[in-house]
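One chain of protein is taken out of this complex; the other chains stay put.
Here the chain labels run A and B in written order, and each chain numbers its own residues starting at 1.
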Amino acid sequence: MSTTTLPTERAAEPARRRPRIAERLLMSEYLVLALTVLYVLILWPIVPSIATRATMLDVLAAMMPLLVVAIGQTFVLIVAGIDLSAPSILATASVVGASMMTDDGGFALASGIPILAGIVAFVAVGLLIGLFNGLCTTRLGMPAFIVTLTTMMFFSGFALFYTAALTDDGSSFGDLPASFVAIGQGTVAGVPYSLGVAAVVMGVAHLVLSRTVFGRWLYAIGRNPRAAAISGVPVRRAVTWAFVISGLCAAIASVLYTGRLETGTPVLGQRILLDIVGSAVIGGVSLFGGTGKVTQTLYGVLFLSVVDKGLQLLGLDLASVFAIKGLVILLAAVLDALRRRLILRA
Amino acid sequence: MIARGVPGNRTTLFLLQNTPVLLFIVLIVGFGMMSPRFLSLVNFVNIVVQAAHIGIIAIGMTFVLLVGGIDLSVGANMYVVAAVLGLFLQDLPLSVSFPLVIAIGVSFGWVNSWFITRLRVPAFIVTLSTLFVGRGLALYFSGNKMVGFSPSVLSLGRASYLGVPSAIWAFAIVFVVAWLTLSQTTFGRQVYAVGADPEASAKAGIDVRRILVAVYCIAGGCAAIGGLVSLSQVAVASSTFGFQKEFPVIAATVLGGTSLFGGRGGVLGTVFGAVLIQTVENGLVMTNADPYLYPLVISAIIFIAVLVDSSRSAILERLERRQIRVERG
Partner (left out) sequence: MNDTEAQPAFFAAEGLCKSFFGVQVLHDMTFSLHPGQVLGLVGENGSGKSTTMNIMGGVLPMDAGRMTLDGADYRPRGPRDAESRGIAFIHQELNLFRNLTVAENLFIAGFPKLARGLPFIDRAKVRVRTQELLSSVDLDVAPNTPVSRLSQGERQLVEIAKALGSNARIIIFDEPTTSLTTREIERLFDIIGRLRRQGIAIIYISHILGDVLRLCDDIVVLRDGHRVGRAPRAEMTVERMISLMVGRTIDQIYPPRDPPMSPGAPVLEVRGLSQRGIVKNIGFDLRAGEVLGLSGLMGAGRSELARILFGMDPHETGQVRVGSTAMTTLSPANCMAHGMAFLTEDRRAEGLMMEASIADNVALASLPQFGRTWMRLIDRTRLGDEVARVSASVQIKAPDLQRTLVKNLSGGNQQKAVIGKWLLHKPSVFILDEPTRGIDVGAKYEVYKIVNRLAAEGAGVLFISSEIEELTGMCDRILVMAHGEIRAEFARAAFDREAILRAAMWHGIKEVA
């Protein structure tokens, strides 16, 4: 008789029913889309410009780098991990990559292919930091949130240090080659490159998560790591890869951001830590692991970006934006906890 | 996950337990060789004065880590306290304002605990969110401007009683109260029990939720006191006041031997950890190191502390594993 499972059996006594509609809404993938529409509708009378074509295009272009990072975060969240280091990867990749291509560092100027070398540097930074996070979590048994918090602090500091050491003004790498800047700013037939890059990342991520062996493994690990291990899933390797992918996505996003801003800067991404985790979670990717889709992350990113734009149009100061963002993330986490409770009860 | 191949013996454990002390000795010798001024008594007192606010907040953090939680919002809490104090001091005397803002710090902790215990949202995400909300609120209270304080605040920070600087007094009082609470009260011992095994604690009749709420309130209160000590030293609060303070605070606590996994540690170690962290910073200043290196060094130290803690926990778990064969007779 397995007495250990019994207390939960007992807790499963018929609970009082809540209104079904609220429950279904809470569990729905489209909740956050509905919230987005609601938000726009509420703001419309106050700032009519929120519903214009120009605003929408602006939001769309601005959200692409965030979308790419958040997709990487989705991989880590699915295995019940968290990657708080993404902003520092953005910053470090930005300055290291930029230093390859400009006079301030100019490490790859002589190579003849500075842009390619620069992009390789971006990607390498992302992969290496991701690998470090993954190995610390899986091989050394350190909690993911504190490992990534530490790498966050280290590489944020490193980016500043690197910039101060290599640039004249000590604050950023300017004068990036025009063809690199084009990645972040250019358009093909009116469609920004960045949209294309984000679409490709999204497509690949979706394919990997929903259609490949590796994707299935990630969900299995998030749902029950012990059952996964017993079923022959290489748990440690897969979790490490999830962190590497998160690093890679942050690096790609860094390319887009850096191109958009035309400078490699160590403060890149300083403000978006909450947006990264928050957009995935509010979209429906659980902090407890095992569930989440790329489309959910997309909805979450859309929501946060629209909220951001709305606050901007309202002319709110930084303080309020901070506070509201924090509240939104808290709301996302609360919704996640409520959803989980519903699932466990059902 | 399957634990295998962890080097598990008591010698390793002993070394891991004493890593911070070894680190401390290495640092002192290293900095001492690089800068003779470093080893003076004046400098040591200076280190402790500078460590006081980190140490006080880290003492609050110790309570939270002991129950297996985390509070990333302490830096924001400091800033809220500073901003609100700026408002209060326009009409109220210090003697009234100080207790009021400490109460605000405690309420900040209570809000964290409400989300954690009532809604069961993971502590790190709650406190990460309130970090941002708190900074936003503080910016709002301060009108996005630097908050300056009257000379009376600064004189408090410069004051000495019985030859001991006020910051050290505050540090010592908070430490003694915390130490008494943890080691000499039922509440304190229950904090350890909850950290070791919340389920068994509930079975033993401990009100687990009450303990959790209390530790986050304590962390909030300590963040407020730490903020006040820090204010009394600098007399201004810019928009970066308290920014990323959670890092040295967690570092001090974990370096002091309190486990991130709950149930092990204490405030005496935390005091040591805070002084150690400040020694590093002070040493870097004394040796004219690049200021941009500070966060790199601090984060490297946190990393080592967490690594030591994780390895130690893994080994302890192995040592406690149940055996089924006992050689009889």
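Keep this in mind: contacts are C-beta pairs under 8 Å (C-beta built on N, C-alpha and C of every residue); 3 or more make two chains touch, one makes a residue touch a chain.
Since this is a predicted model, take the numbers as computed values, not measurements.
Here one chain is not drawn; of B:196, B:234, B:268 or B:293, the residue touching it is B:196.
Considering A:87, A:143, A:290 or A:310, the position touching the chain not shown turns out to be A:290 (whole complex). From the options A:38, A:113, A:230 or A:314, the residue with contact to the chain not on display is A:230. Against the chain not displayed here, chain A makes contact via residues 1-3, 5-7, 9-10, 207-208, 211-214, 216-217, 219-220, 223-224, 226-234, 290-291, 343, 346. Touching residues on chain B toward the chain that is not drawn are 2, 4, 180-181, 184-187, 189-190, 192-193, 195-197, 200-201, 203-206, 263-264, 320, 322-329.
Criterion: only the chains that are shown with their structure count from here on.
Listed in rising order, the residues of chain A touching chain B in the complex are 82, 84, 136, 138, 140-143, 145-147, 149-151, 153-154, 156-158, 160-161, 164-165, 225-226, 229, 235-236, 273-274, 277, 281, 287, 317-327, 329-330, 333-334, 336-338, 341.
By the touch criterion stated above, chain B contacts chain A in their complex at residues 1-3, 70, 72, 115, 119-122, 124-126, 128-140, 144, 244, 247, 250, 260, 290, 292-296, 298-300, 302-303, 306-307, 310-311, 313-314.
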